[in-house]
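A short write-up of the structure that comes next.
The complex appears here minus one protein chain, its other protein chains still in place.
Moving on, here comes subunit A:
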Amino acid sequence: MYSVKEPDAGTPERNSSEQVTLEIDGRAVTVPAGTSVMRAAADAGVRVPKLCATESLEAFGSCRLCLVQIEGRRGYPASCTTVVEPGMKVRTQSDPLAKLRRGVMEMYISDHPLDCLTCPTNGNCELQEQAGVVGLREVRYGFDGANHFKQAEKDTSNPYFDFDPAKCIACSRCVRACEEVQGTFALTLQGRGFESKIASGDTDFKSSECVSCGACVQACPTATLVEKSIVERGQPDHSVVTTCAYCGVGCSFRAEVKGSEVVRMVPNKDGHANHGHSCVKGRFAWGYATHKDRITKPMIRSSIRDPWREVSWDEAIAYAASEFKRIQAKYGRGAVGGITSSRCTNEETYLVQKLVRAAFGNNNVDTCARVCHSPTGYGLKTTLGESAGTQDFDSVEHADVIVVIGANPTDAHPVFASQMKRRLRAGARLIVIDPRGIDLVRSAHVEAAHHLQLRPGTNVAVINALAHVVVTEGLHNEHFVRTRCEQPAYDKWKAFISDPRNAPEATEEVTGVPAAEIRAAARLYATGGNAAIYYGLGVTEHSQGSTMVMGIANLAMVTGNIGRPGVGVNPLRGQNNVQGSCDMGSFPHELPGYRHVSDPAVRALFAAAWGVDIDAEPGLRIPNMFDAAIDGSFRGLYVQGEDIAQSDPNTQHVTAALESLECLVVQDLFINETAKFAHVFLPGSSFLEKDGTFTNAERRISRVRKVTPPLAGKADWEATLALAEALGYPMQYTHPSQIMDEIARLTPTFTGVSYAKLDQLGSIQWPCNDRAPEGTPVMHIDEFVRGKGKFVITEYVATQERVTRRFPLILTTGRILSQYNVGAQTRRTANNTWHHEDRLELHPHDAEHRGIKEGDWCKIVSRAGETILRATISERMQPGVVYTTFHFPGSGANVITTENSDWATNCPEYKVTAVQVSPTGEPASTWQRRFGEFSEEQDALLPRTDSH
């Protein structure tokens, strides 16, 4: 339930061009056809009492508290389930209605423990409130009827919320929230009348199907389902609207605060990306922000074997700046660089790249998107003209065919997955292209029409085969291609794609996908109505990542599935601000707005604004920085909010590179793996401690608002300012809004963006400028950003990472719902309840062949290294393919991944590593043992305080 009260119109909004006018308590009101009488009354300013209705859910009509009288109709219909009709005359107050409502309320109260004064939702309980509204004065049935509160025990198994059946009024809002909003179907209402009760299957919440999204808790009008944080800390006194700092969905939240302490995060129903829904991470896993491991004082040391010394901000900044200056003087201007973070705000990212370009005087800036979505930038820019997804999330509501490629939205983008599942339950068809049987393939009331279970590394062969079928069977959209795309490029591509080598029958052996399945899927995509493609890192993190992105764009263009709601090419971004960090000029070849550094006009613009010359040469990308560090030409690095030592492939190469740096400055919340190699540690600020903006996967810019003061005294952007100043390049900003104003001045796609407009509109999807003053939900409507769409030849080239007798299996990597990326945040929350170690998932056949049983330790060896994990045996894998997550540093998943990378962007090929797996009695590899020792050694070098 929302505690900082928000109006609730009782039933969902209806969209209809037809308007209906009626009269409620003598007031005329006009609403869209299909609206409930209850909602129309709310529009007219009349609040009808209610319990089982709430505007996020379809009306159910069970509590009978919302009865009204309608002229010319008998009886007392429920206003939540009655739809408006023209000329209707409704009365919401009368003596008989008041009597009926009091009677209903009496029944509820007689079955409810009246411990209001000690109840966690006291003062914020709908039952309490409605008892007041209906004027309940007596309870004639006594208080000990067939009471719920005698029978059941509290279920406290979920780490974030309690279930106290004694307080349940059986309104089924929770059941409906789980079905309609989340789409998990974990709850049921069993029995009838006083006997009815809510159950999470035949087990407790924690062991049930529940994914802990919290939708039921939010929907519950009583204290039956209540957040533990509210039980422990009490009700909030105010709220601040902000944006989730986890995944690329970018859910809007109300941070509910008591004093300066967050007591609950409630998804914002006005949030344009999430419409009031969230997942377990955003809603519940924010405790890391005040975790005892937070480092809140700057620290320095001259060697990584020395103890850390806590110093003032001034001293730390001065030391870092003098080191960078010394290194540049000795080894040259290009010997230092910076890495921006997709977890930081746009403004912070912009400042770091500005510092690199203006104060370091080179283009050695890169961002973690290098290791995830850099191929998206390259591929979509080449084909469509803009490095971003084409649609808003709501577009999926208009899709008839949904294609999910190399993405696992239910785990990695849960709120969007719920929206997608809603559309699938309403009849859209689903095609999944993934080596694994992800949840979407078959889950409650959702089943894929086609699951193309390809071998890892053969994406391009599959996308080509799909396009081949479209073109050779004449299913392409001739008109679209002729009017919207470059003809010569299309002709070349058409000749290429029509060649029999791209036919599904020819690629079947390589991809492992039966030709008939490909043909059927291609026909469905091309002819099934609006078809939308959603893809994730299973597309980009390959040696042909960029080629695959272009292949996807080719397929969308050739079928005309671009430029209107319901279609498009949609990258699902991993981290919250991947899109934003790329937009802000974090790449070593591009200034903000994706403009190449070799363009003299663009350089002149920035040079004039920043008062410095801009280097015309591209800088180093992250993997090039590592190589240059080992080579000796790169010696100093400023890393904001990134953990390259854990997240980048071939860990041993990365750590060797980090060890060879003379000055590594890490700015982060925690001593992450990278910070163990650092010389300067600048304490970071969490998203709750600063102002700024994030840009989600649909190009939506949303505000991040300061909820509590920065624990370390400086927000991240302030630390960057201080560093720039110490480097001799002062920047004059007193608030992040001024940074955004500068971005808007210098970036054509952001011209219309300002904090004032964000406050006014809630969020804005760029491009936002004179042509689109309120932003752009769907791109490329009349023409492509590059003018004409460009077809690109996408020849399939097998990865060099081949399976052999020595390495007969393919390892692929991914993530799960409860943990986030390198896990620095989620590992410091109760989310570990669900996932406390990374495991190796393998098919029963591969396990049996090797004598591996569930839970056994097994050794995974690749050409790059080896590590040891426990086994999980699962039919979701295909034989020959094994899988692991990378949320725990000690798992060493990236010790085994290789340095193979996308040909265009060097995005690592995380998704394909040839390995051998064998059972072992040892719980740790040599690397893991060394890692453990090194971590202990580094822990011992931290200053001794109470918190360490």
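As a convention for this text, a residue touches a chain if its C-beta (ideal position, glycine included) is under 8 Å from a C-beta of that chain, and two chains touch if they have at least 3 such contacts; residues count from 1.
As a convention for this text, contacts and distances are computed from a predicted model.
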Hidden subunit of the complex - UniProt protein name among "Calcineurin-like phosphoesterase domain-containing protein", "Cytochrome (Ubi)quinol oxidase subunit III", "Formate dehydrogenase subunit delta" or "Oxidoreductase molybdopterin-binding domain-containing protein": "Formate dehydrogenase subunit delta"
Option from A:C485, A:V654 or A:A904 whose C-beta touches the chain left out: A:A904
Absent-chain contact - pick from A:E6, A:E315, A:D394 or A:E795: A:E795
Residue among A:P120, A:G183, A:G361 or A:G619 touching the omitted chain: A:G619
Selected from A:T547, A:T708, A:T776 or A:Q928 as touching the chain missing from the view: A:T547
Those residues of subunit A which, in the complete complex, touch the missing chain: 332, 334, 363-364, 492, 495-496, 543, 547, 588-589, 596, 598, 617-621, 624, 627-628, 630-631, 633, 793-795, 797, 899, 903-906
